Each structure stands twice: as C-alpha cells, then as structure tokens.
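I'd like to ask you about the structure that follows.
Note that one protein chain is taken out, while the other chains of the complex remain in position.
First chain written, first letter: the chains are A and B, and each begins at residue 1.
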Amino acid sequence: MSISAKGVDFSYQTGSPVLQDFTMDLRRGECILMVGRNGAGKSTFLKLLNGILKPTKGEIYINGRNTATTPTSELAGHVAVTFQNPGDQIFSPTVRKEILFGPRNLRRENAEELTDRALTLLGLVSKASRHPYDLLPAERKLLTIASAVAMDTPLLAFDEPTGGLSQYEREIISNGLRQLKTDGRSFFIVTHDLDFFLPLATQVLVLSSGRVAYSAPAAELVRNAHLLRKYGVTLPLTTRLLRLLEIDSKS
Amino acid sequence: MEITLDRFSFHYAPSQQDVVSGITMGIPKGSCCAVLGPTGAGKTTLLLAISGALAAHYSSGVGEGEIAIGPKVFRPMPDKILFPEVGLALQESHLMISGLHETVRGEVGFSLENIGTDTKVKEEKIVLAMENVGILHLAERNPFMLSGGELQRVVLAALLAVQPAVLLLDEPSNSLDAEATAMLVRILRGLHKNTTVVFSDHQLDLAILVADRFLVLQDGEMVFFGEKKPFLKNLEQFKGFLPVDQWSKVIPQLSRKHAPHIRLLSRLLEIR
Partner (left out) sequence: MRFGTASKFSFSFALALLAFFLPWQVSLSFMPVIVLLEIFLSPFRPLSAGAHKKFLQFIGYLTFLGVLIVGMNGLLLKSGEVVLRLLWFNIYDGGIEFGLNVASRLLLLSSAILLFFVSTPIKMLADFLGHIGLSKKIVTIILLATFYLDQLPQRITQVFWAQEARGAPVRSNILQRLKSFFSILAPLTLSSLVESVDRGMALQLRGFQGYASLSQPRDLQDLKTAFLIVFSSLLALLSYLIWK
C-alpha cells in the first residue's frame, strides 16, 4: 500500500491556493499524522486522496493509481476516508446498514462479517439497529470510523477522529487502531490531538498555508517541539510540563 | 451573575430516566466553572437548562428542583431563552450560523442587530470581538466556506460581542488548534471579573488552565463539585471517565519541586 503525492497544487477558486507544491509518501504499515492550523488545507487534502477533488497541478497516486483519472468508487477499494462532520456522510436508516454500505458496494465477499467486526471494534454492537440520528454526536463519530474500517481497505484516512470524543471513546479508538495496525493497515490521520496519536505515529507532517512546512519521524518531533510553534502546533500541555520537570530534575 | 442549582433533575420524556439528576451547586459571580464528564454524562443538557433552551425546545421534558440566575429564581428552570443576559454556544458550531449573512462580519453582528444595537457601536463591537478571537482576516469570507475550527471561533466572537453576563460554552475547545486554544484560555482568563462562565469539556487542559470551580458528572449524577484544590487532590478518583493519567503525573511533581520557575508555574496554574 502506498500514497505518493508529487508537487500537488489545489485551489477551489483561481488565485487563492489551498495546497501548494504538496509532496509526501506513505508506505505500507506507516501511520502519518497531518497537523497544522485551522484552515491550513488539511481536510482538503483528504478529499484529494480519494479523488473527490482533483489536483489543479501535480499528481497523487494511491497504490499506483492516479487519482485524477481513477473514479472515486474504484479508489474506495484502496483508501477509506472519513469526513470531519459526521452529518455530511451518514445517510442510512440504521447504524448497521450505514456500516454495511461500503463493503457491499465494494463487493467484499464477507461484507456481513466485516460489518460485525467493525461494530465490535468500535463498541457499537448494542446500537446496531438504532437510527444514526438517535446517537450522541460522539457515537456518530465512532460510526463514521466503523463505516471506514468495514471497507477493509489497506489504507484508512481520518479527519479529526477524536474531535469531541471523551475518554471512553478515545480508549475504544486507541485499542481499535492498535488492532488494525497489527493487521497491517496503514493510516493517514488529520488531527490536533498529538497527545493521543503520537505514540501510534511513524511520521508527522506539518501543513502551513498549504505547504509541507515540516516533516519528520514522530520521535524527532518531541525533540523539536519549539520549531513547530510558528506553524501553530504545540505539544500537549502535560507533555511540555513533564519535559520541563524532567530537565529541572536533571540540572 | 451568580448561578445556583438546587437538586436539579431532568429527563426528556415522562417515561425516561433522568439525564441529569440531583445537581446542587453554586457558582459565584465572575467565576469560571468547568463541567467535566464522559459522553452522555449530561453536560449539554445542563447547559441547555441554564440557558433556557431546554424548557423552550423540549416541551415533553420533565424537570425538578430549581435554577437561580442572579436575583431570579426559576422552578424548575428558565422557561424561555434568557438571551442576551445568558449566551450559549452549542457544540455543533455550524448550527449556530444563521445563514442570514454572507460574511463573517455580518454573522458576528447578527446577535447585536437582534438586540437593537446602534449601527456605529455595532461595527466597533464586531471588530473588537473578531480581533479578540483572532478572526479579523476572515471578516469578508463566507461563513459556510470555513473550516470547523474557524467556524467555532466565529461563533465565539458573535457571542462575546453581546457581552452576556453568563457565558455558556459547550465543548469550546473541540476542534481548535493550539493557537486558538491558547487564545480561548486568554479570553476566558480575561473575562473572569465581569462574566460568569460555565463550559463543558471532556479534556482537562482547558479546565485546569481557566476554571476555578469543577463539576464532574457521570451518568447524570454529580460525582464532584468544588474548587480547584480539592479537585486536583481527588484527580485519581476520576480515572476511567476523565483523562487524568498525565495530569496525575504532573501535579504531585509540580507541588513538590522548589526551583523558583517551577514554583512560579505552579502558582500561575494555582496548583499549590
């Protein structure tokens, strides 16, 4: 599994670019985090990833398929993307049907089984026959993640998967992602929640005004935290405090 | 204004269970109270109740007890929306955008317009509020073209512009980036003296940085209500439904160390 983006430009209106000369690579088994200010172009990149939007310049390849020429419905077999706002993507009358929609379209032979597994993984078994709009916002978020997981794609791309989630759901997601990682799935995650995802990540991309301003292995980021400040990214408060205390006890 | 709840309970339909149950607390004027708890604990319901929206929009709901806001006592809760004295920002920011204005500037001014603010004063207040939350650069943009975090700041600016005496924020730090969160901290700390703030969150960072009262809810029940010191002392007790792990490592160390800068830090955070 791989993503390869080369010199990608994108703009909704001519003259106001959202992404500029964006280049990145993701190889099988990796987990890349994309961080940056509100409105830096993070969510837009996810829409480019599965071909909903097409680059105005440059190319993106998913498993060797050019997103500009491959239909989204075909790319869907390789990459599952969730949106930030669950309301934008939920359309089925029950939780179970919503999850089943993806694997069935992709003609996965074990669609039912994949659905059951996703329901279990994200702790939604007891809500399977409920209407998605009867769920709490946090549960709806879990539902969108379950719908992506059930598609059984080698790559999962999430937009702020922990936004608005409390400790309980965060633990569900954390355990779920670990399990999916051992199954060999790759991740591309747009987030502000460095605290939560850094332990899972292999690499971190910092997006600033549509460009990759900084890219480094996750371990290196912790050491260079001061560099990230100017891109609107800071490590969690507790991490910073602990580091401060650590330095203090050493001196 | 002071906010007092006395054995306040509520359920959405006659046959259902209580969503919040037996909440008793007092938040002094100018105080900032964090309502903490996992999903479904009743945080949103509580904020809706204080704002008046709960009784106004969920007519089949049943409440008990009483809520007092300033000199007014409501039994069991305010039955109409108390805007502009009390302002509430809903969790889903996009719902708060009226759609009646094409620009962020207009949207921020919408509430001011509704309370009949004079045009010149209005313009000044709009600019001030946008400046305050750092969205001046978005002034002429269409609100519906903004990202989630940007939208959240527009809603906050619109609310701050009317200067409500009670400010209710439902999970205000949800999709904010680091800078915007720092800004929120600065704004909330700056407000303290004149405005009573109640906000909900399931994270601790914002709460520890700005709140002086803490209400912890689980399944609608009040697990804890009190000031910062006892809250931090009992942190371990909330393990399992609040993300306390990191903070329980930090706090004992912060209060033990004697290096001057650590002492200053602990004093700033009011941890000692």
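As a working rule, a contact is a pair of C-beta atoms (placed from the backbone, for glycine too) under 8 Å apart; a residue touches a chain by one contact, two chains touch by 3 or more.
Please read these numbers as outputs of a predicted model, since none were measured by experiment.
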Worksheet item: Among A:S73, A:N224 or A:S249, which residue is in touch with the absent chain?
Response: A:S73
Worksheet entry | Candidates B:A53, B:I135, B:I187 or B:L254 - the one touching the absent chain | B:A53
Discussion item. Considering the complete complex, identify which of B:G22, B:P84, B:G134 or B:G226 is in touch with the unshown chain.
Written reply: B:P84
Worksheet entry | Residue among B:K29, B:H101, B:R186 or B:R263 touching the omitted chain | B:H101
Fill in: Contact set of chain A toward the excluded chain (per top definition)
47, 50, 52, 71-73, 76-77, 80-81, 83, 87-93, 101-102, 105-106, 133, 147, 151
Worksheet item: Which chain B residues touch the hidden chain?
Response: 51, 53, 56-57, 81, 83-84, 87-88, 90, 92, 95-96, 98-102, 106, 110-111, 113-119, 122, 158, 162
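We take it that only the chains that are shown with their structure count from here on.
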Fill in: Intercentroid distance (Cα basis), chain B paired with chain A, Å
28
Response to the item:
Per the touch rule, the chain A residues reaching chain B in their complex are 12, 36-39, 43, 84-85, 136-139, 160, 163-170, 192, 195, 232-234, 236-239, 241-242, 244-245, 248-249
Discussion item. Per the contact definition, I'd like the list of chain B residues that touch chain A in the complex.
Written reply: 37-40, 91-92, 94, 145-150, 153, 171, 174-180, 182, 202, 205, 209, 240-243, 246-247, 249-250, 253-254, 257, 259, 261-262, 265
